[in-house]
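Just below is one structure, and these are the notes that go with it.
Every protein chain but one is kept in place in this view of the complex.
And then subunit A:
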Amino acid sequence: MTTAEGDVFAIRTSQDVVIVRQEVRARAVKAGLGLVDQTKIITAASELARNTLDYGGGGTVVMEAIEANGRRGVRLTFEDHGPGIADIELAMKDGYTSGQGLGLGLGGSRRLANEFFIESRIGEGTKVVITRWK
């Protein structure tokens, strides 16, 4: 698999979340994703960027154009050094929120991506990686 150099974006304000959506869209188009797949990865990115901001206290996203077996795709890595998630299984459940959300961000973005990876340590932070292939 080849990975082009990733671009890093800061997520510190709700306006940054808008920029993340636009940058993901541009990369999804460039990777040749169809309209529905574009919409899915942008929506998942919006959910994860908001989590990084609201729960992680801000962080970053790395956006990569990837290629494997002649297929192109987009990989997004969200990372923060916030409080971490105590119970990942619970956090992934649809409808679970520790805030005022609908509790659909993590479960929903897993469904909207082709690949989903989450890692979190209490007191250290959270990392979520999603990939959508053409």
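To be clear about the criterion, a residue touches a chain if its C-beta (ideal position, glycine included) is under 8 Å from a C-beta of that chain, and two chains touch if they have at least 3 such contacts; residues count from 1.
The definition used in the following text is that contacts and distances are computed from a predicted model.
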Per UniProt record, missing subunit out of "ABC transporter permease", "2Fe-2S iron-sulfur cluster-binding protein", "Fe-S oxidoreductase" or "STAS domain-containing protein" is "STAS domain-containing protein"
Per the touch definition above, residue among A:R25, A:H81 or A:K134 touching the missing chain: A:R25
Spell out, residue by residue, where the missing chain touches subunit A. 13-15, 17-18, 21-22, 25, 35-36, 38-40, 42-43, 46-47, 50, 94, 101-102, 104-105, 107-108, 111-112
